[in-house]
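One chain of protein is taken out of this complex; the other chains stay put.
Which chain is which? They are A, B and C, in the order written, and residues in each are numbered from 1.
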């Protein structure tokens, strides 16, 4: 059951790398991989549209969002103080599968956001992360992720973990015999496509959380349609989680 | 010298009667009766225009504004927390004369706002207030005003001070021999016109701070022109303080 | 509960709050957020004879107090709509208004005739004004003679309530409104989106894949309100007001200047439950004042 409510921000916390955590009371309990549409709840009309934001965490009626400041909307949202009114619509979209024994969660940059809750809630026997950041300075919540499952960090400059890309780390792990039943990724599209390449090479099952500009998040505006190599998809309604085959040219 | 700056709110304090006090660092020192244009400083474009707000107080570089929530703009301004960015342009407009020995400051409702600073800064030997509110419940800062000068309160329902209108109180005072050299008023236009009637009857000098919807506050948009009985005036540039004769039909 | 009924053509709407085409999906998307039975009606996404993929690339961009869209009239086509979509919404106790468009008079007529066969469709809304279609922009919507003849041709093949939706991208909306009236429209609805553009200054390309798109949202409300007022003064048929409606105050403003009903558009994206809030708000507003809807409509003092 989805809802659209105006509620007061319970807590705001700055995080490294231009990010912040926003906690808002929200029911019902979302599924891992779902997202919400977040906007101002005070009646201003600028910024106008809500922003799609993944579930970073949900616990006992408190929803936590991890948001990176990239433009005007996220900038102004980040300046809201606890007590300010926001509108939250959700939970939206499909979710990550949860039927595998060994899952590897791969996140790049702000794409790590949905993976915390996904790993925390996963019933898989064996869960691990590969988290990629540009550098140690631009990484965040590394401790929090480590508490949920073992993390392999990689970074562009080697300042955090190994100096390689997430898909290279996955390749190396599989080569070393650590073969996941399912790979779950979220991050830049190039990273996800590269991970799919590795998954395909090794015959691994992989799912990916896509991004697209959204107007409504509920399938009403048709604004989020993207033409992927594998299909033209309405990200908010058919996703945001898609099978890796979406990165392959349709025959 | 006027300026237009973006600055962080130093303090916000709720006040009875849907009002709040906002403190912002601002130089230079304004003259009593001047006003500022206040808007959001975070780059949002809605609400778009700045709001004219009187100087409630200024002390050592800290400007205090007393604002009543009447519409969208003041509602959203009132929800800002300390630390939020606002734009302040000013100080604007002319000021109250300060060459009288005995001054009576008469305010109605939110019109009391500019009178605190005016009375506090006045060099007059004898200063007193007549402050009118709808009721005791909707009155505010009565203690603060009383510290600056003696106050006669009047209210519509008699729940605060005497049950009469400010102009009636002035009339009674003059009749009782307490004749001011200058009457300074700010409040609803009807109240100011009535005070002018009393002032004229007794041959008192009177000045009034007019209100008008403003676009710019600096004489650039010509939006604030109002046709008063006595003249058509550009409130922001020629006022906001006008001689009482403005309420008299031009011959 | 105040009597909120409104008569438009042969249709009685249970209240004057409709949702605008292209902003309410096909309907079911909003089930979690509101009771569709509460609405006066809803306008479907614009339907064409054949399915249409719409525009590639970025389709939506936010603007100050509004948005631009260049969806490009993506839709499932009339066949799929009638066979698959309509049955899913047929049970809703609310008026179904099918928004439709074509690129020739012939296709407009064919489509209107096809849609008229369905008993469950209450009204047709003819979209003359989509600025997103590449073949020349708002061609139908700007030429009063074309509007009149097209309306007359469609009028001949349908007994359903026929609403003509007007483009604001014209010098004088009263001219196009009168043309629709002369052609036999039961009502006009306005405004569709204003044509606009946005640039991505990092890449130095237009943000939208289609370069230009339709501007909607609170930003356009003053223009819409002016056009509705001008139009309501000169036509005898009902005017349906559209443009930036998000609050009860907006609804009242449009009714005051003469709109007989209103459509809520982009605001559905911000709060998917807003349309029901507006119905309830209007009911309360009239009840509190002991005023009838008829007394409110057009009561602005001139």
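Heads up, the rule we're going with is that contacts are C-beta pairs under 8 Å (C-beta built on N, C-alpha and C of every residue); 3 or more make two chains touch, one makes a residue touch a chain.
Since the model is a prediction, treat every value here as computed from it, not as a measurement.
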item: Option from B:32, B:50, B:132 or B:187 whose C-beta touches the chain left out; value: B:50
item: Candidates C:39, C:73, C:121 or C:142 - the one touching the absent chain; value: C:142
item: Residue among C:4, C:18, C:68 or C:124 touching the omitted chain; value: C:68
item: Residue numbers in subunit B that touch the chain omitted from display; value: 1-4, 39, 43, 45-50, 73, 87, 89, 213-216, 218-225, 227, 232, 237
item: Subunit A, residues in touch with the chain not shown (by the definition above); value: 45-46
item: Subunit C residues that touch the omitted chain in the full complex; value: 63-66, 68, 138, 142, 169-172, 194-199, 201, 203-206, 211-212, 215, 217-223, 225-226, 229, 244, 249, 252-253, 256-257, 299-302
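The rule is short, and it goes like this: only the chains that are shown with their structure count from here on.
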item: Most distant chain from subunit A by Cα centroid; value: B
item: Most central chain, Cα average position; value: C
item: Chain pair whose interface holds the most contacting C-beta pairs; value: A-C
item: Computed distance of Cα centres, subunit C from subunit A, in Å; value: 36
item: Chain centre separation in whole Å, for subunit C relative to subunit B (CA means); value: 47
item: Separation of mean Cα positions, subunit B and subunit A [Å, integer]; value: 52
item: Junction residues of subunit B, two or more chains touched; value: 45-46
item: Shared interface positions of subunit C, touching two or more other chains; value: 64-65, 218
